[in-house]
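Read through the structure below, which is laid out as structure tokens, and then see the notes.
The complex appears here minus one protein chain, its other protein chains still in place.
Letters A, B and C mark the chains in the order given here, with residues in each chain numbered from 1 onward.
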Amino acid sequence: MKRRLRMGMVGGGQGAMIGQVHRLAAQMTGRFELTAGSFSSNRQKSYDSGKELELPVERVYGTYREMLKKEARLPEDQHLDFVAIVAPNNMHYPISMAALDAGFNILCERPMTTTLDEALNLRRKLREKKLRFCLTTTGTGFPMLLEARELLRQGRVGEVRKAVIECPQGWMATRLETAGNRQAGWRTDPRRAGPSGCLADAGAHGVDLLRFVTGLQIVQVCADARACIPGRQLEDDGSVMMRLSNGAHALLWASHICVGETQGLTLRIYGDKGAVVWSMARPEQLLVHAVNSHSQLYRAGDTGLSEPAGKTCWLPGGLPEGYLEALANIYRDFADDLDLAAAGKPIPAQLPYPTIDDGARSVAFVDAVVRNLKPENTEKWTGVETVD
Amino acid sequence: MKRRLRMGMVGGGQGAMIGQVHRLAAQMTGRFELTAGSFSSNRQKSYDSGKELELPVERVYGTYREMLKKEARLPEDQHLDFVAIVAPNNMHYPISMAALDAGFNILCERPMTTTLDEALNLRRKLREKKLRFCLTTTGTGFPMLLEARELLRQGRVGEVRKAVIECPQGWMATRLETAGNRQAGWRTDPRRAGPSGCLADAGAHGVDLLRFVTGLQIVQVCADARACIPGRQLEDDGSVMMRLSNGAHALLWASHICVGETQGLTLRIYGDKGAVVWSMARPEQLLVHAVNSHSQLYRAGDTGLSEPAGKTCWLPGGLPEGYLEALANIYRDFADDLDLAAAGKPIPAQLPYPTIDDGARSVAFVDAVVRNLKPENTEKWTGVETVD
Amino acid sequence: MKRRLRMGMVGGGQGAMIGQVHRLAAQMTGRFELTAGSFSSNRQKSYDSGKELELPVERVYGTYREMLKKEARLPEDQHLDFVAIVAPNNMHYPISMAALDAGFNILCERPMTTTLDEALNLRRKLREKKLRFCLTTTGTGFPMLLEARELLRQGRVGEVRKAVIECPQGWMATRLETAGNRQAGWRTDPRRAGPSGCLADAGAHGVDLLRFVTGLQIVQVCADARACIPGRQLEDDGSVMMRLSNGAHALLWASHICVGETQGLTLRIYGDKGAVVWSMARPEQLLVHAVNSHSQLYRAGDTGLSEPAGKTCWLPGGLPEGYLEALANIYRDFADDLDLAAAGKPIPAQLPYPTIDDGARSVAFVDAVVRNLKPENTEKWTGVETVD
Partner (left out) sequence: MKRRLRMGMVGGGQGAMIGQVHRLAAQMTGRFELTAGSFSSNRQKSYDSGKELELPVERVYGTYREMLKKEARLPEDQHLDFVAIVAPNNMHYPISMAALDAGFNILCERPMTTTLDEALNLRRKLREKKLRFCLTTTGTGFPMLLEARELLRQGRVGEVRKAVIECPQGWMATRLETAGNRQAGWRTDPRRAGPSGCLADAGAHGVDLLRFVTGLQIVQVCADARACIPGRQLEDDGSVMMRLSNGAHALLWASHICVGETQGLTLRIYGDKGAVVWSMARPEQLLVHAVNSHSQLYRAGDTGLSEPAGKTCWLPGGLPEGYLEALANIYRDFADDLDLAAAGKPIPAQLPYPTIDDGARSVAFVDAVVRNLKPENTEKWTGVETVD
């Protein structure tokens, strides 16, 4: 019987959707127990949340610093295996740095940080500390996206020529942030969300998936964006043209104001031999095109799927799965990784979940987009900082 | 802080898909803990399963009778709140009867029993014992199916005229049962599955949903079916024409041999004012038609959904959810019900999850279909026994 | 330069949708000219229609008998090559018989006749007269349905096990026939439409396509149907379970009252090796399933389509085509056939368009359904008369 891994959570208190999503996903794996938490920057709210989550009172903290300090001193049989960071974007960096200093492994929601300097600092510190870091880019946990990645590795798409990423959402088409909507509140506030809105939120998630599936890097960007809602400080609609490390072109459009759009994320990758198309709206499908052949429809549960796709399916083919299952797949991978680390065993070179490098590349992409969009910039193309 | 409800499981040992599905769904709600189990008719397998599930050895049993006997004697603070029955179909009845005799509430996979006599006996006993019974007809836990039910209640469809239920599956298009496939094994074995194959499995599930959404009963059936695979004993393909209690006609087709079909269940209900169409292949959508109007596309996360649909969504609109989330919704409803019962409070007249009456009606439907299909029967229509 | 074939039309006057559809389709082929016509049972309306269609006044007739009589006497260089019958259903038989007696080839809208006796009589007479007969079962002119037929011939589906035909329409969900709607008027009038409503109209069309694609015959039927609208004399909703000549089962549902349904006709054919699914809602696609393989999406314009599919596409892949193009394909085939006949050349054994035998089988199917549905009938299955 495997010991459940002890999870300490920072952020995700009452009313925070993402905290609940992470707890559910962790719970689904059966590999974790929520052991401690600092659930809010509001001390009372943190305590209330901990109580609701049935944590012992001594493992609930008023601040993350207090949590890290006290938890670090606990004996090995009570020691947290990792800290899960689901606080607002701007807090990812200071919490991560402090957690590493306190000796904890980290699982962190994306974006990893809100500036490139932070991302690179964090990456440096992680290397020093030889701890584990998992970025929860949830899309990477969907079986058919993993199948797409395998098909590219097998050469079924050939050399990538063009990719298109669509991330349309419509829920912020009106000014929700001044109407008391919490989610809209932090997403439109540069102090909490960072320097970019929809492009860093849904958009960079999509670009992360493009990198994940193809292994290609983003080299240059040329963007357009604006806040459509008067008074909104961060862009709620934008497009980015990209050039990739192999010379391919790519295109991203992301939006928070596309009325009626909910099924956010579609990824299309076209090569000289074939193409793959995947959408979060129908996550169980993968459309596979090939030059001079009829197109194929791969589906979760099909015989002959690759091992990564097969093992991340929770249910038999035809029974729908969703976002929680995908996030739980990442948690499970991280659990395997922590178990290996605890056993002193080497970690596979290519982790299935996004790494600190992936996180830094994602931040570098947003950084380049933000520079390209600056009003004083007149140059068409802006280079993306290399992370390697 | 609410006490977690103690669940004892019968069936669902190693290798049994459905047991794992139920444990995951229960776990997702955060309202239950798996406390005891008799996981297999094979004693050793039951113990191994219990160990894997990290149960204390004294709460794992070699037979369900032993479990019920010993658990019934435990003091109140250890006493099981209910027994979850995920054993093969033919065992649902004896286990349920024994569980009621031992004083336990029950959550049971469908079909409730394999004969109508059993169903009616069980119903009588439940009434005597004044215990709770929940049938996990998973489709009833999908938010947009609940929305469909509300729309019918509001009169948006008007008087129902016609319904069509499609349950095509293709995974048993070859003779898997002799190739070691466990799932195919029990589903094609009349001793374990009961007297009907695909019509009782996927098919009756679909018919249950029709009754759930419309509140109408099935009055008469006329069926055709056969085993397409030589040597298979239960039908793997069939159709049923139905007449409903309001005079409407309905049609079911279900199959295990429709090559390429995975996204099993579609429900179409047409009335004199409008229509609703829902499919498990796109569970987040509900297509709503109206006479002389443009059709509407309702989606999970839309503003203005009914309260039952809204409260069963786990995530914001656009993030896909699936079968586990739907089953977890039923578990959560059952938890509420058990809490009310424990508090001596009355249970709402119309339970959100299917009741013992629903279960009996489902068995009565299969019973009529089986009679209609008997080779010696030449009459077109067979009446369905009334359960009320 | 090929001579244009001279077409005489019976029926299809002002306000009749189907006449205009036939004229457009014929025109699209560039192979026909409308030369004469008797466009309505109302003499004045026939003349008005002919004038609107720019026919010389001497080639427009007040009755079809007059037309046949006078046209039959014209010299060869003015002689009609065929008569196109688009009159109400009940007139197909007398007009066809008279046309054959007058020595004319025939193109006729379906249903061929409204009784089986008529169908068999007509078939006998056609054989005596050695003239050509083309039934316009429009579905047979869609390229991807022809592709489906070729795949079955190649064995890609294997032995057919099950077929499902869906023909839902919703436009007659209210009592249009008493509100002045012409189309609804004749379709609900047994004197003009014949003894069956939606099952003979959309339904038998679907069954014709099943026979066309598989080459199998319908052996037995068991049906349920009713008129949902009070006062309507012909069924506006119905289902038919069928047994096919190879032992396979099939299912049809057809309706005029399924609110919101427009995209009528879907055909699903499942065999022991694979399956094909085609729908008139997306006529350019054919979904092809295979046991233990990923499904394939065939599309008009794909490289590697069969010759029958390829040559019936009017435009490059991706440019949508529709019903007129499909009907024009049948007209073109008929033109080829008439040219061969005129040249005294033999006609290919298997004509691409439906023949008199197909027409008779379609009527035999409806005949069996009507007998099965008679209130006094209590037997489940009714045999379909063999036509061979």
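In this section, a residue touches a chain if its C-beta (ideal position, glycine included) is under 8 Å from a C-beta of that chain, and two chains touch if they have at least 3 such contacts.
Just so we're clear, the structure is a prediction, and the values are computed from it rather than from any experiment.
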Of B:Arg299, B:Arg332 or B:Arg371, the one touching the omitted chain in the full complex: B:Arg299
Candidates A:Tyr47, A:Tyr61, A:Phe104 or A:Trp253 - the one touching the absent chain: A:Trp253
Residues belonging to chain A that touch the chain removed from view: 161-162, 164, 166, 168, 170, 173-174, 222, 224-226, 228, 237-239, 241, 243, 249, 251, 253, 255, 257-261, 268, 270-275, 277, 287, 289-292, 295, 377-380
Where the unshown chain meets chain C, residue by residue: 1, 17, 21, 24, 27-28, 30, 51-52, 54, 169, 171, 183, 261-264, 280-283, 299, 301, 314-325
On chain B, residues whose C-beta touches the chain left out of the figure: 287-288, 292-299, 302-304
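The rule is simple: only the chains that are shown with their structure count from here on.
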Chain closest to the middle, measuring from C-alpha centroids that were averaged per chain: B
Centroid comparison with chain C (C-alpha atoms), farthest chain: A
Separation of mean Cα positions, chain C and chain A [Å, integer]: 56
Between chain A and chain B, centroid-to-centroid distance (C-alpha), Å: 35
Rounded Å distance, chain B centre to chain C centre (Cα mean): 43
Residue list for chain C, restricted to those that touch at least two other chains: 287, 292, 295
